[in-house]
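Here it is: the structure, laid out below.
Excluded from the complex is one protein chain; the other protein chains are retained at their positions.
As written, the chains take the letters A, B, C and D, and residue 1 is the first residue of each chain.
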Amino acid sequence: MKRLRSWINPLCAGALLIALWYTVRRVCHVEAWLLPTPGEILKAAWQERSTLFAAVLITSRGAMLGFLMAVGGGFLLAMVLGFSRLIKESFYPYILIMQMMPVTILAPIFVLWLGQGLPSIVAITFMIGFFPIVANTTMGFISVDRNLQELFLMCKATRGQEIRYLRIPGAMPYFLTGMKIAGTLAPIGAIVGDFLAGSTINGQGGIGYMTLAYSSQLKTPALFATGFVACLLGFIFVGGVNLLHWYLLHKWHDSLVKKE
Amino acid sequence: MKRLRSWINPLCAGALLIALWYTVRRVCHVEAWLLPTPGEILKAAWQERSTLFAAVLITSRGAMLGFLMAVGGGFLLAMVLGFSRLIKESFYPYILIMQMMPVTILAPIFVLWLGQGLPSIVAITFMIGFFPIVANTTMGFISVDRNLQELFLMCKATRGQEIRYLRIPGAMPYFLTGMKIAGTLAPIGAIVGDFLAGSTINGQGGIGYMTLAYSSQLKTPALFATGFVACLLGFIFVGGVNLLHWYLLHKWHDSLVKKE
Amino acid sequence: GEKAAVPAAGGPKPLTKIILQTDWYAQPEHGGFYQALAKGYYRDAGLDVSIEQGGPNTIAGQKLLMGDIQFCIGRSDDVIVTVARGLPVVIAGALMQRDPQAIMFHKGSGIHGFKDLDGRNVMTTPGANFIPIMEKKYGIKISITPLDFGLSRFLADPNFVQQCFITNEPFYVRKQGADIGTLLLSDTGFSPYRVWFTSRKFATENPEAVRAFTAASVRGWREYMEGDRTAANDLIRKDNKQMMPEFMDYGVSAMKQYQLVAGDPAKGETYGQIRPERIAEQIRQLVEIGVLEQPLKVEDVLDGHLLLPAPGSAPAK
Amino acid sequence: MTNPPIVRIDNIGKRFGTGPLVLDGINLAVDRGEFISFIGPSGCGKSTLLRLIAGLTDASTGSLVVDGMTPVNAREEMFFVFQDANLLPWRRVAANVELPLLLRGDTAYHREARVREMLQIVGLEAAAGKYPWQLSGGMKMRVSIARALSVAPAILLLDEPFGALDEMTRDQLNEDLLRIRQRDAFTAFFVTHSVTEAVFLSTRIVVLSANPGRIAGVIPVPFAYPRTAELRETPEFLKLLAETSHALRAVRH
Partner (left out) sequence: MTNPPIVRIDNIGKRFGTGPLVLDGINLAVDRGEFISFIGPSGCGKSTLLRLIAGLTDASTGSLVVDGMTPVNAREEMFFVFQDANLLPWRRVAANVELPLLLRGDTAYHREARVREMLQIVGLEAAAGKYPWQLSGGMKMRVSIARALSVAPAILLLDEPFGALDEMTRDQLNEDLLRIRQRDAFTAFFVTHSVTEAVFLSTRIVVLSANPGRIAGVIPVPFAYPRTAELRETPEFLKLLAETSHALRAVRH
């Protein structure tokens, strides 16, 4: 029953949004090559299914690798920053610069050093996704309950133990939120990477390539289909993170515990 | 003394990085057209100062407005989602879709509806920046201490009061972290907006436009200068958020309170 | 550049390994190369050529200098700027006598010539050299929207003006029923070649290979434009599944109609030809608009030894 | 005709999820103005019982009526002093005490006067401007008590409010509480581990046994109000104290 409701609500909302969509098309006289209807998009998706499927396979590899690297790298970086005030004070501004430097400027360097294709795409995805993780995890690390810190002082815990047994578990809610943000950014990152450093393999490009191709051919329904396929990819990431969130926190964290 | 140290460390680190930079140039035989030295970049920045300054003015307007809208809109949205489980369950997937839909696909629609230039750039910046705020603030809202929730139940607090006096202050650490992420994304958003919906008014484009122009003219040092100018813009945002963080939390939150 | 290490003893001559990076995804505008590849003209000339596709952000010049690739494609004015910025590259041959870039507009928008662009917004590549030259020549001022390679905004807005490849975008917008006009950018009086170029280093070390590549490419191009294109088109389709036969036919006919590849025989233009005078003129124009701080010598971008022997003559074997 | 009881607990049973029974077969009818103390071993379900009355958790079996309503609907009349101080970390002491008044819409003028009065009762005027993290454990609890008293509820639920306080402060607050009760005539449910306190304050003492929590006995306290410090020294008081202690000890198995 409960499970059912959690499906019905989004479906109803979806129906509502689709109705709105058709209305906009009608009332505002928007044309199909600007905003296709869901029906047209579905049709295009079906027609282009093999191309889209192949494109998703290509892009998802880049997105997945980039995402994992962003998660791992961001987490490690946050840990290093949490470990040492000195390092944090010294290097945080430059990490920010790296995050804020438009990726278009760095892309050529990536391409030259890593070559066209997957490695560069992964690097670009990483660049786009790692900062939310760093920012959130760092905040989680420094938000740890002072009283628990004192407990660890009394235990003569080493810095490493403190991080492992106190700061990491305590920062989990923040870290997972950062992961969720990185998850939504990963497909975008891979698409941007496709734009800036992609290459077609056996005539087949990734999602970024397909958006470019479809938009330059005015295949707008197919373009939107590509967009939704990118969203599906993103949902897989976010869904995975949500599962992880549930798995790690449902036993103890206020965001999930059902206190009677 | 303390204040001095907080300047010296990043400066030392900066010196280190710059030394590394020159070394990379030397040792790896990287050429100026790929990775100009800081000196070359500074020279280019000085030569192009008037153009860059005008570009920054244009872009900062878009970035600032988009950032403010992302902060406001994201916060409101998180509040609505926190307010009603029904709304959250129903619409969260679609918010995710909006976040994950490649902005290149939506940009033409924005341009058509909002017109070329500032409004569309603001919309794109908003699109890029609002989700980190939504995700973080929502997590903050649902992470509120259960015991405090019970206190508010006993106070017969209305839903609005609970949000105002409990959830909003309690979610502040999360919200501010989201703001920090949005702050780093705002200049990027405005630059992407410049790419997709910008135009040169009075012959002067924004930072995004300048990166395109410089890169098509192979003015790599100027290109990097543009990137650093974008970073400077980002620093203003992040600095502002940090100030706000300090102002709001230093009296009570574990991340800032100096417990003796 | 690295050479294939095939033992020479008695066997066939070792093939020189060459990678050509194009400027976009495979399309008819690269047809001649594919033709030469498909028909084995490169192999006959002792070259082991492979074609890498470009895209919206190809950084071919840099890759050339890193030795990752040996040839790439671009406009001659961009090559001049590249050389001026200190990247030692050199033009080897022309793939098009006239550049296919054009301005595309709706018929009803009141545009008949370049003068009518005054005060309008044009979607084009920021920093493109033709902009100041055109502005100067016609005494106009345009504002610029960065090119996003999409077409929906053009279709949505009857006053929209966009840069295009004359062989390319008009096909799609016409298919949607738009009534459009085009202005070839080369008609502004600034008429760059579309060329293939290589790094100075590679050219100095392998002049034979460069000449052989040029000759085989020209042969491919001649055949692609005048003969049976199927072999090349099949290869193109293999590299880029988006290429429909109908579209490729359109591209070829446009190239023919506007005499892009071989140029105007009346003026003595032909496949692959590079005239130093035209390069000198382009340098002069670039200096005039301030893109170049000081004039280059034609020899900085051209190497007479590498070019085809004489205008109009048959390609060297 | 007697008045109906303000709280009627009928055969309440409570388990958390699929866990063991925490409370079992609790029956209790409490009249308006009574002062009921709960005593019993740690973990026997005292806090849970208070939370049931406050409607913060639902009974697994049985029924519970507060002033003719469900507990949730009757919340307006109740206030809770939680076992933890439960202060908002971002509000200063005075602002924490003020909170329930603010939430129910009192005027700023009234709030300020009330807060000052309450802080004075718990002896924290000087700490009004401090944040919770700057307080000692006992001070936090006193803020929580001040907060509850400030709303003058009809039913006051107190979960070991004085556990963290020294004897003097505790006795003082006991007397203050009775004085306020004299004026406001609230009904109190009071969890404590101090038998002395229970005897001094209550009209009835409910002794709970553990695993599952059951009512082991109800001890009526016959002393008339107002009760003063001297009562503590009387032999009747000491006798009842010993009796209650005995009953509590008997509960342990």
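Please note the rule applied: contacts are C-beta pairs under 8 Å (C-beta built on N, C-alpha and C of every residue); 3 or more make two chains touch, one makes a residue touch a chain.
Worth saying up front: this structure is predicted, and the values here are computed from it rather than measured.
Participant: Return the single residue from A:Ile18, A:Leu57, A:Leu86 or A:Leu153 that touches the missing chain.
Facilitator: Answer from the full complex: A:Leu153 touches the omitted chain.
Participant: Pick out which of D:Arg142, D:Arg181, D:Arg214 or D:Arg227 touches the chain that's been left out of the picture.
Facilitator: Checking the options D:Arg142, D:Arg181, D:Arg214 or D:Arg227, the one contacting the hidden chain is D:Arg142.
Participant: In the full complex, which of D:Ala74, D:Ile121, D:Val199 or D:Leu248 touches the chain missing from this view?
Facilitator: Answering carefully, the residue with contact to the hidden chain is D:Leu248.
Participant: Which of these, D:Ser37, D:Thr57 or D:Gln83, touches the one chain of the complex that we don't see?
Facilitator: Among D:Ser37, D:Thr57 or D:Gln83, only D:Gln83 touches the chain that is not shown.
Participant: Using the touch definition from the top, which of A:Leu96, A:Leu166 or A:Met179 touches the missing chain?
Facilitator: Considering all chains, including the one not shown, the answer is A:Leu166.
Participant: Footprint of the hidden chain on subunit D, which residues?
Facilitator: Residues touching the hidden chain, for subunit D, are 16, 39-43, 46-48, 83-84, 127, 134-139, 142, 159-160, 163-170, 193-195, 245, 248-249, 252.
Participant: Using the document's contact rule, name the residues of subunit A that touch the chain not shown here.
Facilitator: Interface with the chain not displayed, on the subunit A side: 147-148, 150-157, 161, 165-166, 169-170, 172, 251-253, 257, 259.
We adopt the following convention: only the chains that are shown with their structure count from here on.
Participant: With chain centres defined as C-alpha means, what is the inter-centre distance between subunit B and subunit C in Å?
Facilitator: Roughly 39 Å separates the two chain centres.
Participant: By residue number and range, which residues of subunit B touch two or more other chains?
Facilitator: Residues 34, 104, 108, 112, 208, 215, 253, 257, 259 of subunit B each touch two or more of the other chains.
Participant: Find every residue in subunit C that makes contact with two or more other chains and list them.
Facilitator: 62, 148, 150, 152, 156
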